[in-house]
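A single protein chain has been removed from this complex, and every other one stays in its place.
Showing subunit A:
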Amino acid sequence: MGKALKSGVTIKGTKNGLHFLLDETRPFSTILNELKHKLEGSPNIWDGPETHVRIKLGNRQITREEETALRNLFSLRENLIIQSIEASNGKPYLLRNQGINVQAGTVRSGQVLDHRGDLLLLGDVNPGGTVRSTGSIFVLGALRGLGHAGGEGDESAIIAASNLRPTQLRIADVVSRPPDEWTKSEMSGMNFAYLVDGRIVVDKIHHLNRIRPEIEWKENRFRG
């Protein structure tokens, strides 16, 4: 059988319900289209008793948005009930590089929050506590402990906090000890820290768009 003829969505019947096998080699949008076509077409195929559906992604990982799109398609057929979405490695969802990851809770003395990618922490980091990430760190709370962004060498990573009063900051492999090196205004209010010329510098959060113009929202709007 020629490759081009193979369907992107293969449906298998088992005694426990239906398996939807989604071809991992095709773009997910193509898969969704095909699935839509199949589910919308000829109603009498799908009408019937409640049937459990297992969706198999193969080696693909999907984002939460893609999952929602998938579930929306199946909501067309009320008798098809999604039992699981499975990937062969057991992790069907993409976590990294899909925007920012949100975590909540206090990082207390002696605790370490280790993270990959950009992190939004809703909570405080107390003295003696450590928050560490390969990307940037944003703390909606007080950063009083140690913050280490760009842990694997990313020098463009930043550290921002509603209350930036760390005992120590690190970006990539540069270390800064705020109390000794910073002025008073750098110690109060909503600030962020970034790296210039091998030195950690602190600035007011409203200057961030000048230093990182690529994340300025006004420009983003016109980029299309």
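Basically, a residue touches a chain if its C-beta (ideal position, glycine included) is under 8 Å from a C-beta of that chain, and two chains touch if they have at least 3 such contacts; residues count from 1.
Assume contacts and distances are computed from a predicted model.
The subunit not displayed here is recorded in UniProt as "Septum site-determining protein MinD", chosen from "4Fe-4S dicluster domain-containing protein", "Glycine betaine/proline transport system permease protein", "Pyruvate dehydrogenase E1 component alpha subunit" or "Septum site-determining protein MinD".
Across the entire complex, the residue among A:G58, A:P127, A:G153 or A:G189 in touch with the chain not shown is A:P127. Looking at A:H19, A:K36, A:R54 or A:R108, the residue that reaches the missing chain in the full complex is A:R108. Residues 106, 108-111, 123-124, 126-129, 142, 144 are the ones on subunit A that touch the missing chain.
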